[in-house]
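Omission of a single protein chain aside, the complex is shown with its protein chains in their original locations.
Here is chain A:
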Amino acid sequence: MSAKQNILAKLRKSLVGTTPLADNFDEALVTEPWSYPPEQRIAQLRKQMEAVHTEIHLSTGDAWPALLARLLHERQLPSLLVSPATPHGKQLAAHWDANAGLPTLKAYDRPVEEWKAELFNDTPASLTGTLGAIASTGSLIVWPTPQEPRLMSLVPPVHFALLKASEVHNNFYEVQQKFAWAAGMPTNALLISGPSKTADIEQVLAYGAHGPKDLVLLILEDQ
């Protein structure tokens, strides 16, 4: 008998004569305490994300590329990793074309193996979109894609993220229902709730453990 057969046989023997427990999941318990009027959702999101050192800027669908250019300049970041294939990547590229002297835009356009050293050692910042956010916990929903791969939101020390104000949801349960997560998940889905942190030494909170040291969120209020 294989290990699988042995384990399953033991478990099944222990359940002889029992019936599976009914599913009485009460969704009110995970939604009612965590629901907000639409006009308060952004405030709730900000409160939670700023409590864990996320830098948040309010902007608009037209103005954000200029804001991002200013933030990159202030931080003296020499380059930005951004996908040229996404709508926001195209918008950013257009702004860059119209304005000289801005930091270099780099694309994640080949498998990581072909440029791992550059990604790790010479890519100081990235920009990704989000699928939305969760107000109750202050979390960004990120589903990596071929255009914006997994490591884009992890390896560069500064991660800029774009969020449309209309896509801030109340709670995790609502998000799972809206996106029908039960019906299928991408290879990797993430909730990101701040820059990376640790309290492993004497419970002292330190930011920039292994992932980004800074998470900068641009909220597009008119979108």
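The criterion applied here is as follows: a residue touches a chain if its C-beta (ideal position, glycine included) is under 8 Å from a C-beta of that chain, and two chains touch if they have at least 3 such contacts; residues count from 1.
Everything that follows uses one rule, which is that contacts and distances are computed from a predicted model.
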{"item": "Listed names \"BMP family ABC transporter substrate-binding protein\", \"Succinate dehydrogenase cytochrome b subunit\", \"ATP-dependent DNA helicase translocase\" or \"LutB/LldF family L-lactate oxidation iron-sulfur protein\", with the criterion being the UniProt name of the chain not displayed", "value": "\"LutB/LldF family L-lactate oxidation iron-sulfur protein\""}
{"item": "Contacting the left-out chain in the complete assembly, out of A:Leu8, A:Ala43, A:Ala66 or A:Ala94", "value": "A:Leu8"}
{"item": "Residues from chain A at the interface with the omitted partner, ascending", "value": "2-4, 6-8, 10-15, 18-27, 29-30, 33, 48, 52, 108-112, 116-117, 120, 136-139, 144, 146, 149-151, 154, 171-173, 176-177, 181-182, 184-204, 206, 208-212"}
